[in-house]
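The structure is given below, and queries will be raised subsequently.
Here the complex is missing a single protein chain, while all its other protein chains stay put.
Showing chain A:
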Amino acid sequence: MSTTEKSAASGIGPVEGAGETAYSVDNPAPYIEAPRQRTKKTPKSTRGNFEMAAWLFMRLSGIVLVVLVIGHLLIQLVLDGGVSKIGFAFVAGRWASPWWQTWDLAMLWLAMLHGANGLRTVINDYAERPNTRLWLKGLLYTATVFTILLGTLVIFTFDPNIR
């Protein structure tokens, strides 16, 4: 409000008057306060920066996942006879090493969280009714937590001598 009055008072001439220049070196543009400038009086935001953190997480986890997943595909589907060599013995051999356990654990967590956040975005985009969004996201989060916990449990409790 006050800015409008102030700028009116500082005398911006009629725009259409080509001859009358509103601004010059001696008559600079009026200072207009930024509409959402934060001051000491601005109440603290009640929202966090969750969406920004989620955006950043997608990019950072994405870079790591490119390495982890393409390495995984090379080992499982390309090298040493491809898919035909995979079996319980092959899994036991790889998970004997903490390196591959860590690799698979990191891949599980990052891929699940990356995928869950992606699907959250998709649900937000296409499910318009609040109830639909609630149920779809509830299902998504339940399935995500279940799968992450199951996968983590399997990696940590794997027993090569199960039989």
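Here, a residue touches a chain if its C-beta (ideal position, glycine included) is under 8 Å from a C-beta of that chain, and two chains touch if they have at least 3 such contacts; residues count from 1.
Note that contacts and distances are computed from a predicted model.
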item: Name of the absent chain as recorded in UniProt (options "Glycine/D-amino acid oxidase", "Spore gernimation protein", "Succinate dehydrogenase, cytochrome b556 subunit" or "ABC transporter ATP-binding protein"); value: "Succinate dehydrogenase, cytochrome b556 subunit"
item: Residue numbers in chain A that touch the chain omitted from display; value: 59, 62-63, 65-66, 69-70, 73, 77-78, 82-84, 86-89, 91-92, 108, 111-112, 115-116, 118-119, 122, 143, 147, 150-151, 153-154, 157-159, 162-163
